[in-house]
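Omission of a single protein chain aside, the complex is shown with its protein chains in their original locations.
Each chain carries a letter (A, B and C) given by its place in the written order, and its residues are counted from 1.
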Amino acid sequence: MPIRTEPVTINLGPQHPSTHGVFRMRITFDGEIILDVEPIFGYLHRGSEKLAEERTYTQVITLTDRLDYVSSMSNNLAYVLAVEKLAGINPPERAMYMRVMVAELQRIVSHLVATGFFLNDLGALATPLMYCFREREKILEMFEMLCGARITLSYMRVGGIFQDTPPEFWPVLSDFLDYMPGYIDEYERLITGNEILLSRTKGTGILSAETAINSSISGPVLRASGVNWDLRKADPYDVYDRMEFDVPLGTVGDNYDRYLMRIAEMRQSLRIIEQCADQIEDGPIKANVPALVRPPIGDAYGHVEAPKGELGFYMVSDGSIAPYRFKIRSPSLLNLSALRDMLVGCKLADMIVTFGSIDINMGEVDR
Amino acid sequence: MTTVLAGDVIARRIEDSIPGAVEESTSRDVWVKPETILEVCRFLKGDSALSFDYLVSISAVDYIEYFEMVYHLLSMPNNHSLVLKAKCWGREDLTVPSITSLWQGADFQEREVYDLMGISFSGHYNMKRIMLWEGFPGHPQRKDYLESPR
Amino acid sequence: MEPIYVPFREANSFYRNLYDLFAEWSFWGVSPIPDWLAYFLAGFLIVFAVVNTVVIVTTIGTWVERRLIGRFQSRLGPNRWGPWGLLTPVADAVKLLSKEDTRPEGVDRWVFNLAPLVFIVSPLLVFAVIPFGKNTYIANLNIGILFIIAVTTVPTIAMFMAGWASGNRYSLFGAMRGVAQLVSYEVPMVLSIVGVLLLAGSLSLVDIVEAQRIPFILLQPLGFFIFLLAISAEMNRSPFDIVEADSELVAGFHTEYSGMKWGTFQLAEFIAPFGAASIITTLFLKGWDGPLLPSHLWFFLKVCFVWFVLLWIRATLPRLRVDQIMGLAWKFLFPLGILNLFITAAEVLVWETPTTVQLWAMVGINWVIAIVCLVAVSHLMSDKLSTRAPLAPFPVRVRRDLREVR
Partner (left out) sequence: MYGLGIAKGLTVTLVNLFRKPATVQYPEEALPQSPRFRGEEFVWYEQRCTGCASCAKFCPLGIIKIETHPGGTNVQEGQSFAIDVFDIDIGRCMFCGLCVEACPYDALFMGSGFERGTYRREDLVIPVEELRQAEKRPSTWFRPQLEAKKYSPQTGQPLSWEEVGR
């Protein structure tokens, strides 16, 4: 006689330890197997797009800091690129190098946080998380030297950066570049070869390349599925065309690939930072831009390869000091498009791991 | 670098395939009729030379007299991009065909446009608010939204 | 007729002395304490002392555990209350006791309230039969190890009581997982213990310690390995902590508990590693026996060492998935346990009373078999985990010195 069972519906979130913010998923379980997933968000909706319409182009920079609050630099960069495209401003060379350098530092920060929380979701009692945060702290200290803040940076301005680097920055960066590869090796020794991690992550949460492209997935999640698409190579901005680096690619698109992708990207970022530090020359750091930017009437779409994927800003100008329309194409939101494809059929524990490996940030999802 | 395709050239190709779909075109953008968006997108995605396989973003802009839908399309194999636009005149009962059947990534973005701009999408399987709660009065991204109407 | 408790009285010299003290205490020639009361008082005093020692050692243990895990994670750990934070457990207890004891609506009241009590009884009962030192134990049960196996299954019931009565789906998930896991791991655990029993020839823990001419970890490496994994799973310690997997189930079966009820659960979970370490010490590490130092200290040191190893594992490893845990128990530990039992039985059959040389021969044979088995199993398991090439190489470049200020 078959046992009569019935599916269980759980509201995972909004207050759940591993939803990385206030995020809710309505999940139907058959035992431990997931039958259906419906993501529900909006708990952190602050109306950034509407707020930006009331602010000048410079003031909006502070709003972009708060989108994906673990990668403010990348957000700033995407925004100023969009405005520069809109207004036809060319930043000076030193500013472009500085921007690329800090954006790559920020990528390391974001990937450290992502890796740490991913392993924390696997149940590693916060040990890898603490190690990751230890190194993150070093980068945040560098950011503090550059712009006086650690998280909400507001470092970039339309047409460049706001202030030149202090002299004590370079030795610290040099030290960082010396020891950071060793620390990445340490994470790998700690966990990459760990059989429990392998058995937990390999073959779970598989995202095929076709589904990934169809669902507008971007960033490491897309590349883990084997799609060679990196805006730094495909549509280079600032000085990325002068940098020599590889784009790591996954083969299967499972959780393990996504984890390894971030580790490999951190190494590539270090390569880029080294090259930037090599090539950077003295010079002005800001183009001659008035305090109140008034771009001509028109629209522009500027995008960068943010740590979490393609971050784009679509902006419409009506010739005034504030954007007429400010639309954020947030990678975190769109990376959730394929959530259902990845989760249905796997177990509760895999669901948490898969969700962690997508690496979303609720500040960017809800905006 | 990603090549930005000239709007005029694409407009001609669209017009060849779907007569009467294009409203106007410049060297950058193509404006199509909103009700033909699904067919145009299907053509752009399926055409072997264009093959726009990646939907970058969907935006809506409120120009008071009309709303403009902006589709940023990208072709990964050819590394070229296109901006597709559509003007929806009026302010009430706006409906645009949904392109979720072509791109799954359009799902959340169309819901967001519906939520914040009030343009609904026919053929979307789950057309409800995404950021705000059900029963929220008005659509706050519109230019005439000042405070919640009581 | 002799009362039923007399055999128990005879079992333990310490207890007998206490009993005699009460029973023979006279007041102007009259003995005011009857036989049964003396029996009760003596027993109560000893149990009171042991339980409180265990609880106090555990509370200090929580502090040590948190400090050590802090250091493992390159933090400091709690160090605010008292010298080096030693009073942290006290502060915790005060906080927990003064918290509101909430009970969600719709819970099964009796079961909900009873579950923490049932949960804490079992790890305490384990200490009833553990010999803490030479001739120091509460009871020398002739079925001591059977008693331990029996009481360690009690938390399963408590877990399910808590999970079911809470009326919370996370709790229910945790409870279901807990029951499945504990039932599965009972089998390899018992199988690994049987090897020890065959060698010792007794079920009494006191006899098992005395039977260890050399520590059984040397004679039973495979058994020790299985037992270590199984007891970790029994206690829901990492990497088997799926019952209260905080990243998945919030807190598992005790999600809905608060105040001291929650504290009771936590206390029981912190006592459990000490119980497990005591059992491992007794069965595999020659118990209290050791040179030079007093027997009690030896026992304590060994327990602390085993406890530290459990802690170290907890601080490092991520958690397995529920089906992998079941697979590990039934596909690998169970056959290995059978094999271990078979080999041990054959050895005991051949060398019934082995000489020292024969004993060391046995050690050699068992270690070779254990290593061969583990390597074979590891190859079986790693089939599906073929390692991939690293994604991209990281070339080392010669860098310009950045120290020149630019």
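The rule is simple: a contact is a pair of C-beta atoms (placed from the backbone, for glycine too) under 8 Å apart; a residue touches a chain by one contact, two chains touch by 3 or more.
Source: prediction; values computed, not measured.
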- line: Output for the hidden chain's shown neighbours is A, C
- prompt: Which of A:Tyr79, A:Tyr131 or A:Trp229 sits in contact with the chain that's absent?
  reply: A:Tyr131
- request: Could you tell which one of A:Pro7, A:Gly88, A:Gly193 or A:Pro284 touches the chain left off the display?
  value: A:Gly193
Statement: Per the whole complex, from A:Ser18, A:Thr58, A:Gln268 or A:Thr354 the residue touching the absent chain is A:Thr58
Field: Listed residues A:Asn11, A:Asn90 or A:Thr152, member touching the removed chain
entry: A:Thr152
Task: Quickly run down the residues of subunit A that touch the omitted chain.
output: 55-56, 58-59, 61-63, 65, 127, 130-131, 134, 137, 141, 144-149, 152, 154, 162-164, 166, 186, 189-198, 291
Message: Just checking the interface: what residues of subunit C touch the absent partner chain?
response: 68, 70-76, 79, 312-313, 315-317, 374-375, 377-379, 381-382, 385
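Note that only the chains that are shown with their structure count from here on.
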- prompt: Closest chain to the protein CA centroid?
  reply: A
- prompt: Roughly how many whole angstrom separate the Cα centroids of subunit B and subunit C?
  reply: 62
- request: Using mean C-alpha positions as chain centres, tell me how far subunit A is from subunit C in Å, no decimals.
  value: 43
Field: Per-residue multi-chain contacts in subunit C, two or more chains
entry: none
- prompt: subunit A touches which residues of subunit B in the complex?
  reply: 1-2, 53-57, 59, 61-62, 70, 72, 76, 79, 83, 103-109, 112, 116, 129-133, 140-141
- line: Touching subunit B in the complex, subunit A uses residues 41-42, 45, 47, 49-50, 211, 213-217, 227, 229, 234-236, 299, 301, 303, 310, 312, 314, 316, 324-325, 327, 329, 333-334, 336-338, 366-367
- prompt: For the complex, which residues does subunit C have touching subunit A?
  reply: 69, 72-75, 169-170, 173, 238-239, 241-242, 245-250, 314-324, 381-382, 384-385, 387-388, 390-395, 397, 399-406
